[in-house]
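The complex is shown incomplete by one protein chain, all other protein chains being positioned as in the whole.
Which chain is which? They are A and B, in the order written, and residues in each are numbered from 1.
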Amino acid sequence: MNKLLVSPSPHTHGKESTQSIMRDVLIALAPAMLVSILSSGWSALMLILVGAAACVLTEFLIQKYLLKRPVTVSDLSAVVTGCLLALNLPPNSPWWLIVIGSVVAIGVAKMTFGGLGQNIFNPALVGRVFLLVSFPVLMTTWDDSGSMFGLVDAFSGATPLGAVKEGLKNGMTLSELTADNLTFSQQFFFNMGGSAGEFSAVALILGFIYLLCRRVIKATIPVTILCTVFVVSGIFWLADPERFTNPVFNLFTGGLLLGAIFMATDYVTSPMTTKGQIIFGIGIGLITVFVRYFGSYPEGVSFAILIMNCTVPLLNKYCKPRRFGEVKK
Amino acid sequence: MKKTFRIGGVHPHDNKISAEAAIEIFPAIETAYVSMAQHLGAPATPVVAVGDHVKVGQVIAEPAGFISGFVHSPVSGTVKSIGPRADIAGNLVPHVEITVEGDEWMEDIDRSDTVVKDIPFTPEEIIEKVKKAGVVGLGGASFPTHVKLAPPKDKKAECVILNGTECEPYLTSDDRIMRERPREILIGGAIMMKALGVTRGYVGIEENKPAAIASMTEAAREFPQIEVVVLKKRYPQGGEKQLIDAVIRRQVPSGALPIDTGAVVQNVGTSLAVYEAVQKNKPLIDNVITVTGGCLPVQHNYKVRIGTPMSKILEVAGGVPEKAAKVISGGPMMGRAIANLDAATVKANGAILVLTEAETRRKPESNCIRCAKCASACPMGLEPWLLNKLSRAGGRFDELEKERVFDCIECGCCSFTCPAQIPLVDMIRISKAEVMKIMRSRPKK
Partner (left out) sequence: MTGTILITIACLVALGLLFAVVLYFVAQKFKVEEDPRIATVESILPGANCGGCGQAGCHAFAENVVKAPSMEGFFCPVGGNPVMAKVAEALGRAVEESAPKVAVVRCNGTLASRPRTNVYDGYASCKVMASLYSGDTGCKFGCLGKGDCEAACKFDAIHVDPEKGVAVVDENKCTACGACVKACPKSIIELRPKGFKNRRVTVLCVNKDKGALTRKACTAGCIGCGKCAKTCPFGAITVENNVAYIDFTKCKLCRKCVEVCPTHAINEVNFPPKPVIAKPNEENV
């Protein structure tokens, strides 16, 4: 027998590791990635691969040569960031766009704060918003002529949300605008205009169910966000259906599902306790609706999540879990 | 719906591979090394001298303080030496070494198998008998049982809860005694209820022990005041506070004692020891030890005299395989790693678990990803990630105290569940010690 190992208890460990969690997130993203590849062709695949590779490389270079710390790219967190970023860009974006986004996401939003677990803002979103502000034209127009399997007709133009905003600005009413807009089932299953990851609500929801089954995330944040968006936009819609888009349209267009399921639930940048998560979700929902209705950008999910990210330390400080012995007898 | 506690908890694989091994009497040993620190509190004072002849069950040490206990000779023979000997952690503890000669018992001990149900004793007599028999809590903490049976005057016990949860993976000794000696356990429970003057008793058993549930339920028909409560499988259900919450839906407030909820929790093994002490005059000189591990060829549940060296038990059980990496006294969640295999068993040893490197070696720690799984798993509703952070930043001890670091029961759920492999319990444990130091140095108000 060899020398005995001695350590404090516990002497056993659960199966989960950072890597296994990140792998689960990637699996959950797979349907959405698949849909985006099917509909936009090789350019979407290229985007995902370049995004993941650029993020991993950036993290590797920074850890190895700048910080001279152990390299932890094998935990797959950079791959997740890269894929999320890819799903947040128009599917036919040039490769250099996502490289810039990746460098900003990992280099600025993640590593400057100390790497995994230390960042305040969701890296993929910081990358996206950086690109959105720096390259607004590239980021908001879509050209789908590269469709690989001819599943859909070539589609080019603005996203539904962008079209609505533009139209409203030009004095059109919603009923005029939505006449040729998408039907609900189209939105639900195959909503063409949008970032690579905004195509199919059903693919995103599949991923959501997978994450829930694997207990990677809890439903609290996504459900609160979606409910808030639905209720608040519902109130506005009831008040003036000609000016405000309807709640179902709001739920299934744009990056709301992608944001609510994959970005807002990022462990690092979301609150720890259920109470905090509810406040966080409500905040994101409110800001999203307000940006969509009153802001100058057509889409507000990214901004909403980033803004609420700032509140996380505070929410963690003041929303404590229920302690044992603190309940009604 | 089956009951369970309301906050936190984890589900480690239960690995009860030794559950079907019936209790075997461990063969006679040549030398017994009886530790004087068999219980929580001050080590007992030896009352025998080198060269004395002792019988099985003879008092060899007396309590040295209120929280302390009697120690009896587990064997008959001659006292060879009295002096320090290394315990499982390698620390020196006073021991009495006895060379075994024959197996001569004290005359007043009833060694028959007859189950004696009538309890002709007053509560005071019961407590005295339990004390004299050196009974301690066999669930792990080895708190002297007689102290628990005599709560402070201002507290009132309302019920006794027998702890048959055995929520730790691998352990099966309680399972076995519940299958093989259910009546004795329940009589022990009834004795404790009489001592405390309560009329309500419960036995909490987790659902993964159907045979034990069946035999206890069957035996409980004779005892209308004792109810067998089947609990969901969930760790750490056997924690005193968690079990009270699970069975009677009351939570012990922070800083209070379990008795404040009116419940007195005793392990089923303790209950059996109480039965033997009161009805059979048999002091606590042996206990059932599970010898288990995936790498062992045969699993055993042995009835072992205290003072038997661990190495001897492992040898008789079939030897330690080459790939064994860690030997643990107790279960994998809260047991203690054994640094010195020559250490002798004490009353509260319930298991010897042998794990391989792959099963137990810790993986390198990485950054906290703030998944809050530790906070969800904590059965005390604490935030281990925060306690860990506060412990590391040079130790912000005033905040640690405010975050209730003392509520931690060190069950290991947080470390178990942490995907970043952070040794949360290690950190919390040292912080507790530091905060305790600071609190003690503080002027009393």
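Keep this in mind: contacts are C-beta pairs under 8 Å (C-beta built on N, C-alpha and C of every residue); 3 or more make two chains touch, one makes a residue touch a chain.
The structure displayed is predicted, hence computed values, not measured ones.
A.B. asks: For the chain that got dropped from the picture, name the residues of chain B it touches.
C.D. replies: Touching the chain left out of view, chain B contributes residues 86, 88-92, 326, 337, 339, 360-362, 365, 423, 426-427, 429-430, 433.
A.B. asks: Write the list of chain A residues that the hidden chain touches.
C.D. replies: So the residues of chain A touching the missing chain come out as 3-8.
Here is the rule we go by: only the chains that are shown with their structure count from here on.
A.B. asks: Applying the document's contact rule, which stretches of chain B touch chain A when the two form their complex?
C.D. replies: Listed in rising order, the residues of chain B that touch chain A are 6-7, 10, 12, 169, 241, 245, 250-254, 256, 320-322, 324-328, 332-339, 341, 353, 355, 357, 359-363, 366-373, 375, 378-383, 385-386, 404, 407, 410, 412, 415-417, 419-421, 423, 425-426, 429.
A.B. asks: For a test of understanding, state which residues of chain A touch chain B in their complex under the given definition.
C.D. replies: 1-2, 4-14, 16-18, 20-21, 72, 75, 77, 114-118, 267-268, 272-273, 316, 320-327, 329
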